[in-house]
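Only one protein chain is missing from this complex, and each of the others stays in its spot.
When the chains are written out, they are named A, B, C, D and E in that same order, and each has its own residue count from 1.
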Amino acid sequence: MTTTERTDGRAANELRPVTITRNWLDHAEGSVLVEFGGTRVLVAASVTEGVPRWRKGSGLGWVTAEYAMLPRATHTRSSRESVKGRIGGRTHEISRLIGRSLRACIDLGALGENMIEIDCDVLQADGGTRTAAITGAYVALADAVSWLRERGALASEPALTGSVAAVSVGIIDGQPRLDLPYEEDVRAETDMNVVATGDGNLVEVQGTAEGAPFSRTELDALLDLALAGCAELTAIQRAALEA
Amino acid sequence: MTTTERTDGRAANELRPVTITRNWLDHAEGSVLVEFGGTRVLVAASVTEGVPRWRKGSGLGWVTAEYAMLPRATHTRSSRESVKGRIGGRTHEISRLIGRSLRACIDLGALGENMIEIDCDVLQADGGTRTAAITGAYVALADAVSWLRERGALASEPALTGSVAAVSVGIIDGQPRLDLPYEEDVRAETDMNVVATGDGNLVEVQGTAEGAPFSRTELDALLDLALAGCAELTAIQRAALEA
Amino acid sequence: MTTTERTDGRAANELRPVTITRNWLDHAEGSVLVEFGGTRVLVAASVTEGVPRWRKGSGLGWVTAEYAMLPRATHTRSSRESVKGRIGGRTHEISRLIGRSLRACIDLGALGENMIEIDCDVLQADGGTRTAAITGAYVALADAVSWLRERGALASEPALTGSVAAVSVGIIDGQPRLDLPYEEDVRAETDMNVVATGDGNLVEVQGTAEGAPFSRTELDALLDLALAGCAELTAIQRAALEA
Amino acid sequence: MTTTERTDGRAANELRPVTITRNWLDHAEGSVLVEFGGTRVLVAASVTEGVPRWRKGSGLGWVTAEYAMLPRATHTRSSRESVKGRIGGRTHEISRLIGRSLRACIDLGALGENMIEIDCDVLQADGGTRTAAITGAYVALADAVSWLRERGALASEPALTGSVAAVSVGIIDGQPRLDLPYEEDVRAETDMNVVATGDGNLVEVQGTAEGAPFSRTELDALLDLALAGCAELTAIQRAALEA
Amino acid sequence: MTTTERTDGRAANELRPVTITRNWLDHAEGSVLVEFGGTRVLVAASVTEGVPRWRKGSGLGWVTAEYAMLPRATHTRSSRESVKGRIGGRTHEISRLIGRSLRACIDLGALGENMIEIDCDVLQADGGTRTAAITGAYVALADAVSWLRERGALASEPALTGSVAAVSVGIIDGQPRLDLPYEEDVRAETDMNVVATGDGNLVEVQGTAEGAPFSRTELDALLDLALAGCAELTAIQRAALEA
Partner (left out) sequence: MTTTERTDGRAANELRPVTITRNWLDHAEGSVLVEFGGTRVLVAASVTEGVPRWRKGSGLGWVTAEYAMLPRATHTRSSRESVKGRIGGRTHEISRLIGRSLRACIDLGALGENMIEIDCDVLQADGGTRTAAITGAYVALADAVSWLRERGALASEPALTGSVAAVSVGIIDGQPRLDLPYEEDVRAETDMNVVATGDGNLVEVQGTAEGAPFSRTELDALLDLALAGCAELTAIQRAALEA
């Protein structure tokens, strides 16, 4: 890694301060306020015993997610999607990504016919909202699974087959960097979100050339950074769950 | 007031613990996390210099509000209005109430051609979300007005002609009570929301018989309770703004 | 009451001419054309034997209401909500108010598992459309209940536990006035809608400061006017039902 | 024509009682309550001086129409299109038909840059609602044109180039019949709506085989009936306008 | 017929080149690419064994149709109805017309409790898209019925009681013409779509005066042209089905 200056003084391979506050809500079966620097996401995991009609009798559970941003999470206010009467493409895309990522670490058979709905609401956005959401959502999911376990409602064990965490990486001024704040995100030539398991395998890799196309070598450097970042996040998740 | 027991041990004329945390967000011109017991509402006041086209050249500003609840603010999860593609009647009704209440304490001519949009998002609901929202929104509005004042963007002074606060009251088991939590709200025979100014006049009175109709005498008892409660909230608002 | 002149020559505590024409439609189980001066509302009560699925087996019936305005009910044409694809906040709010008001005078257990849907369509608007709608809707509801009674479809008696009527009041030029036409409504400093039972208790009180906040004394004067107006409307309803 | 009995005792070539009441509304520039037997349609013609932006400077006016039914116009209640959030195909189709029919009798250049919007709201439906709407709408349109004429707002004369009226015809039990009530409409093998000018030319012919296809001969018989019916309606319109 | 020149050199009573390509899709039970000159419509007939719930146990099948245009089917691009979130009136109207036309040639009892959905997607539009769609849809429907027949899934025979074909006719420069391309369609004074059975009876007649009203004589000339055109199309359909 180089010594190019980042505005917040971090090294290129350094995460922002990350905090995960469990049980932020009184009623949700799992809930977390997750912060990646100035990005704050409130995650609630809601358990419904039973599954939607189309899944009844399958013996399988279901995990789904919805992502949204409060209107003034950002520098300038955006209109509410409820008022516009439509969910935008970006919202849809991120909700689907979070859902897929969480389903990668749960055994839906072991979950039994239960449904877990994960709501990720961005209270403040400063880059990396989707990766903060996934990282926090794993912890809320784990708490929701514990809630089911305590009630003897799981079909078998282990319901969680591992953990998932996510981080953004990008190339700014030619330099690969970890965990981009908004200010770097808008300047990135290439932008990548990586979701990885606690044991270092890949769940999602989404890389996009914002400006010039990127080379295979650059892709490799970004993956290195991201996997190291995810390993750190895994440790933070573990610490939060053991607290 | 009688000595009938409330679940949380309060006297019939006692507010729940109320806290108002200013500047909860980094970017909004005014922002507040307001808590009435377990009810938590995040309020953001967003200033746009200039007004919508239909108001241009009028010399008048505009203040508007939107209210919403996160899906898991409540005991069981509700569907998102953005996903349903429609805003429900209750949401509409409360958004309009908040907007009207705030416009009662601002001189739109003094505000000049500026717009302030107030977003009230309920992070957790335990009764009285609309009254907590109004009470907190006044503080966020005052901060947004200060922001304009510091930039010399007000047309004249005073822009704020007073303050507003709001509280719910209701009759439970025949007893008039102040500031109902969810548990009392669902049991109330009569339910009333009162918005009052800092000098004790009325802005909105909305009383509803949930079960049997109520007498003029009961109405009077509820108004007494509510006006006293609003006076206490006014003092809490003032303290928060002076902090 | 003072002697200040009203444009239509009424005393401050005088209703406009009110007429209630029953059976205006051939097929509805109850129907009324109600007129408060130039305000004309067509009310239809539709009975469905049976209740929605979520209420089946409860032994309880249901009463609901929908309010709407024809596009040219007003001085200038408004767009249709069906064309806009959304129901506005005002429409929602009034529909909910009418429904709640009518449920205050019916015993849903005595109604048995039957549903009554009340449609209030404003053919011409000249102020007080929601209060005219409630006043007329009570009569249409009574006819729909009679229709069920004649078929032996009520679970017990009395299904109607009383009557409801509604009227608007407001302060214009400092003077409290009863039953505001459009022209007074737009000039009112304070505007209040009151729904009362036939025996003089309160079902809904909705008072709003349109300009300056109002004092407790002003509130009392408005309530006096409104309760007297509702008593007159109750007599007119009774006469219509006996005709 | 044969002697087969119609439920209401009419001859096969006889219209139902038709009444056209002008100025049913106080504010609309033209308004009519039109009745074809039990079918009652309230028509309002709203004039806006000026045209939509896309038509400005063309020197041409515009006439458009919207058709809708109140929920309880029919034997059993239908849901409101505003509540469903969508306009159905039938509503769209009829609105377009009414608009086209009216534009056939007006010279948009003579109308000048003015817009006339025609709202046809069915208060009660007993067959032939679209043809009653067109027949009444012509009269409301004529009144709206007079309103413009009185203000000197027409670009030239004559703005109305003729009149239009409409009627339904159909084959029931093998017999061609004029002006079908609901009961005949549902039983018709072939159903046709004809819009004709006051001088006996055709504006719209919409014939549909509901059951078996129909022959060219049957089509001719239906057209004979319809043109005779339209001639009678033209006389009724003229009488209404001269009243 | 006169000798007035048409841009494409056709006689007034001549069809454009018509081709019907069966089995254009691999999976649909019936599918056709139908071309009327530059107009190209892809028709797919989808069979579902079983009917919607509301029709179960009736012994009757159902045939329905949906019509749509690709955004760049036309000279200039139109917005997608899916993006606008609403289906336009024209789309609704044509979908309903196609469905009714096809149901005129099928015995829903013989079809048994099976559903056939016909999708008509206009890939390129050069006038007469609805009539090309109907003409092609009959062939796709016939293939879908054969598919059911081969599986022994028809309730009785014949399921198809005849064939339907459709063509547009219009008056251009005073001359009645058959099968209008876009360029003639926009200039037509009168425009008519006729759907006829293979044995020369009428299913739908929809004639519209675009400019001046049309006489009974003109209507007769148009019907003559259209019925002759439909007879030709019937022969082309038969040839396609025998290929």
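Just so it is clear, a residue touches a chain if its C-beta (ideal position, glycine included) is under 8 Å from a C-beta of that chain, and two chains touch if they have at least 3 such contacts.
All values reported here derive from a predicted model rather than from experimental measurement.
Partner chains of the missing chain, restricted to those shown and counted over the full complex, are A, E. The missing chain, though absent from the display, is touched by one residue of E:18, E:44 or E:205; that residue is E:44. Summary of contacts with the chain left out: across E:117, E:143 or E:179, the touching residue is E:117.
One chain is missing from the display, and on chain E it is touched by residues 25-28, 31, 38, 42, 44, 46, 48, 66, 68, 70-72, 74-77, 80-83, 85-87, 91, 117, 119, 121, 123-124, 126.
Interface with the hidden chain, as seen from chain A, comprises residues 86-90, 92-93, 95-96, 100, 104, 162, 192, 196-197, 201-209, 212-216, 219, 223, 227.
Keep in mind that, in the parts below, only the chains that are shown with their structure count from here on.
When the contact pairs of A-B are matched by residue number against B-C, C-D or D-E, more than half turn up again in C-D.
As a whole-number value, the distance joining the C-alpha centres of chain A and chain C reads 51 Å. Annotation for chain C: residues touching 2 or more other chains are 85-87. Taken together, the touching pairs link the chains end to end in a line with two free ends.
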